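All protein chains but one are shown in place.
== chain A ==
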């Protein structure tokens, strides 16, 4: 061992090797004023690194990583396996949806916003449409309100199933993934039957719905409920009692209620901390106040509580879906105002979808004004009186708010989305600093962020 390897020992005189003992004292010479030592040091950094044995590591997790729930980059500073600092880096999926909406009509905006949080497209549409309707000061017909609730709750079930699927996969439970996606397929299949599309439906429109439900929707939804009745308890059987799952989630990602409020965290994470804050109950929209359902809460404030809450919310959603089926009455699904509602009389034609031939015949042959009106409404859109509104809805991830500003034109002046995933992701450092790196994964999964919504 050379003296430069153990510079700290050499300089402090604690080097006991044969070589070191020679250099125990610095070079010296005798002068008239006494002995003068010439002390020459090494690199101070060598001394420091030798002395402190630093094992600090900075690790980039993501943006392409199977356990980060999408294109999320986590910069971890670690001391061994303990995370000392965590910073999230986002923006990899930024598509400029807010800006794009300013260049499209109010109705076309639905097509954009549905692509933000792609696991809960109907919540996005709902929030946007509620805001536009508030700006227009219109109320949609009862049937449309109830059908919206039906779709939202089906969507919530689908979204929570993906939480279990991806969250389970990230923690190594591949059975959770196969099961979760199998059940979600049922949801998507049903939504495709009801709205025409599996995802990105653009089905909830300002003023109501794009069209009424298919003839056999009652039976389709009922049989779906039956299937889910059988399969939802499966999750309890497979995961709730499972020791590995429990050990990975219990006491992990702790975030108490004051931290939630300071960081603006809403949704299941806030409810897991004990505050029963669900906008469907506290600020009911679209006739939610007429339905009977519970808001599951917990005081554990950990990933385990969030898992249990999401499972219970699926049961509650199913309960709401059943109540909607009982309450539904025939009626219009779009407002009467012909200045807002598209005049389309959709029916299935040879290409699977389209205007009914009778309607085309009428507007082409008999009513030039109808044709003009139809054309104007579709190309130009409707005018919205100037002003601004904020409309929040409870998406599966928390408070999804739309701040819309109109200047009186046919296009929005500003569409700002308060995305729950975006806001909730800020709590990552609070949840995972000081814990193990494996628990970071569990914490991300428990927030359940959707990067399409975070980055918009």
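Rule of thumb we're sticking to: contacts are C-beta pairs under 8 Å (C-beta built on N, C-alpha and C of every residue); 3 or more make two chains touch, one makes a residue touch a chain; residues count from 1.
Note that contacts and distances are computed from a predicted model.
Trainee: One chain isn't displayed here; going by UniProt, is it "Bifunctional protein PyrR", "Aspartate carbamoyltransferase", "Probable sugar-binding periplasmic protein" or "NADH-quinone oxidoreductase subunit C"?
Mentor: Answer from the UniProt record of the missing subunit chain: "NADH-quinone oxidoreductase subunit C".
Trainee: Of the residues listed, A:61, A:83, A:135 or A:228, which one is in contact with the missing chain?
Mentor: With A:61, A:83, A:135 or A:228 as choices, the missing chain is touched by A:135.
Trainee: Looking at the full complex, which residue from A:238, A:275 or A:438 touches the chain that isn't shown here?
Mentor: Only one listed residue reaches the unshown chain, and that is A:275.
Trainee: In the full complex, which residues of chain A touch the absent chain?
Mentor: 90-91, 94, 96, 98-100, 102-103, 105, 134-135, 137, 261-266, 275, 277, 282-283, 379-381, 383, 386-390, 392, 399, 401, 403, 405, 407-411, 413-414, 416, 418, 422-423, 425-426, 455-456
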